[in-house]
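Take a look at this one; I'll ask things after.
One protein chain omitted, others in place.
Order of writing sets the chain letters: A and B. Residues in each chain are counted from 1.
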Amino acid sequence: MAAEYYRLNKDKVGELFERARADYDVVAKTRDANGNLVYGRPATFDDVAFVDEQPPMSAKAFALPQTETLVRYEREDEKIRAEGPEAEARDVLLFGVNICDAAAFDIIDHVFKWDYLDDPYLGRRADATLFALACAAVQQDCFCDRISYAEDGVDTVAYPLEGYYLVKVQTEKGRKLVERYHDLFDAEDGDAEAAINTFREKAGTAKKEPLLESARAGLEKAFEHADWEILASTCIGCGICTYTCPTCHCFDIQDEGSAIAGRRLRTWDHCTGRTFTAMPAHQPRDRQYKRYRQRLLHKFWYYPERFGPLLCTGCGRCITYCPVKINIKELVEYFGGLKDTPPGGARHGK
Amino acid sequence: MVNNPEHLYVPRLVRVAAVVDETPTTKTFQLAFEDGPRPDFKCGQFGEFGIYGVGEATFCLASPPSRDGLDITVKDVGKVTRAFHNLNEGDLVTFRGPYGNWFPYDGFKGKKLLFIGGGIGQAPLRGLLWACLENRNDFDEVDLIYATREECELVYERELVEFEGRDDIGVTLALDPVCPGEPIPGWRGRTSFVPPILEEDRPSPENRVVITCGPPIMIKLVANSLLEKLGYAPGQIWTTLEMRMKCGLGKCGRCNIGSTYVCKDGPVFNYEQILSFPQEF
Partner (left out) sequence: MATIREELQAAVKKLFDDDKIDYFVGYAEDYGHTFPAILTKDSDPSRLTFDRKSYDNLANFLPELRGSRVGLICKQCEVRTLNVLAAEEQVERDKLVVVGVPCPAMLDPRKLTEGAADLDSLDESYWQEKCRRCLERNTPLADVFVGERVSTPTPAEGWPLLEEVEKMSAEERLAWWRRQMSLCIRCYACRLACPLCYCHQCFVEDNKPQWIDKSVAPENNLHYHIIRAVHLAGRCIECQECSRVCPVGIPVDVLNNVLSRDFAERFGYVSGETAETQPALTRYERDDKEDFIL
């Protein structure tokens, strides 16, 4: 659909949240027990943090939970009964989600809908409406300005302008949301796209050359670059980058329970971990730098080769929360030939 | 709609119809479908097999599609395979599949076929080998070279004996040489790695395809030997890759080599494709 533009008065946001709770399972940013920002289910608008600050965990768990039951089984005498979880009809509204989190769903949809359809993911995805809040300033470590990912699948985006939110409606789901609460929205009759562009220039989120997409040709020649070993050997192999990432989607399937009753479930998994590809007699990625290289190349070479978009929205969490501050953007630029100096100056033998 | 109770991760239940001890560490399970017809499959495909409470594992379908049910051959190497080894006739296991691509059976017609198996790598070749023997007139020469480390590790021994008695398939069995050149007392086959056998027997590349599966190092050395010493083109070599898999559906990201999903684009690959992968393995 062609985009539509509305104004939402800043003091109407609370009312929008409260009224949407009657129709949607509303997810919004709030604070957890340790004061971290999280996507949660605040009961009142007082508990909502309608801010552009990023929570440590992205919003992907609403379509791909960290742990989900695929099959429940029960054995009775000689019979085994097994079935998937019951359908639970609920429309989720992700209220005030960052654009980098919201746009990530369109990117990972590709893998869940090519060939076999992944019903559990796609079901939750179809039920989710995205109401994104644009960032007023670039945040620590993010580089969304360097990746030209599509945003037109984000149902609505609210741009905080002087005195009001300029709400851009991009999909039918977004239109349905605005129609439901139409009395809260006013028509926008100015040049909305021009206002958005100005906002983005000021926020620093307008796209800048060279885009990281252009690193791919260099990356395709850099698989055996000697410096992977030295630059990626500080990777400790934890799951922070993949688990906080809005686009990392690799998973494991495990059984929990006894022979009598239990469940088969899927859980997030991370390619940077040493068990990811380990087979009894063979470990193809036998060094840590090879595992880190897999993550980077999957995002910036393999995934786009297969599905089109980079598997990254530049949210920067994998840098901010990395215990050793490995910087994927810097490494893409270095190995992709966009810059000559390696991060931290570390270089392998000539 | 959120979760469909019939979604693609819900497996079928199949019954263990027979268990065959192959080697001290390997068993073949003949599985029967009781809840409906067995799905069609093609030689080279695989499935996700599991035991509730233990988990799933990936096994190739090791019997020809013409036979009832299907066979899997399982080496006891991990948690799930250990649990399979404890199964008895009549037990139920879970099955999802068939998944993956298959050998270009029709493309092999009229050609000379050289099967080269290593250890448990004979399992993915078995279904195709039998399918070819069932339609023997469709093919020119059919030969098998099968190598293991020790004699007790030969799987499908009874079938190997049968092959050795047939005149329409050439069989070469080989064991790893502890000391190169030293024959092993009482052993009916050769004592050699596979590449020296190839370089000695020199099967000509003319109108021949090689179908090989085994440890990665064997596949690599066999291919090098065929390409460099015997004049084969990469397109004449077919193999099936083992990668750790979980979903089998092109989702979970575990089996990727570059942008290739081994579970969807494979497990059967032409060596030309393998040479184009990032040289990760």
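Simple rule for what comes next: a contact is a pair of C-beta atoms (placed from the backbone, for glycine too) under 8 Å apart; a residue touches a chain by one contact, two chains touch by 3 or more.
As the structure is a computational prediction, the values presented were derived from the model and not from experiment.
Asker: Which of these, A:Tyr149, A:Phe199, A:Tyr243 or A:Phe335, touches the one chain of the complex that we don't see?
Answerer: Touching the chain that is not displayed is residue A:Tyr243.
Asker: Specify the residue from the set A:Thr171, A:Ser214 or A:Thr234 that touches the hidden chain.
Answerer: A:Thr234
Asker: Identify the residue among A:Thr30, A:Gln170, A:Thr205 or A:Gln288 that touches the chain left out of the display.
Answerer: Hidden-chain contact among the options goes to A:Gln288.
Asker: Just one of A:Asp32, A:Asp47, A:Asp152 or A:Asp286 touches the chain that is missing; which is it?
Answerer: Result: among the candidates, A:Asp32 touches the missing chain.
Asker: Can you list where chain A touches the absent chain?
Answerer: Residues 32-36, 56-57, 66-67, 140-141, 230, 233-234, 236-240, 243-244, 252, 254, 256, 265, 267, 270, 273-275, 288, 319, 321, 323-327, 330, 341-350 of chain A touch the chain absent from view.
Asker: For chain B, enumerate the residues touching the unshown chain of the complex.
Answerer: With respect to the unshown chain, the touching residues of chain B are 78-79, 82.
Note that in this section only the chains that are shown with their structure count from here on.
Asker: Where the CA atoms of chain A average out and where those of chain B average out, how many Å apart are those spots?
Answerer: 39
Asker: Can you tell me which positions in chain A touch chain B when the two form their complex?
Answerer: Where chain A meets chain B, its residues are 70-71, 73, 75, 80, 82-90, 111-112, 114-120, 123-124, 126-127, 223-224, 249-255, 257-260, 262, 264, 266, 269, 271, 276-282, 284-285, 290, 294, 297-298, 301-303, 305-306.
Asker: For chain B, which residues count as touching chain A in their complex?
Answerer: Of all residues in chain B, those touching chain A are 1-11, 13, 50-56, 77-78, 92, 94, 215-216, 242-244, 246-247, 249-254, 256, 258-259, 264, 278-281.
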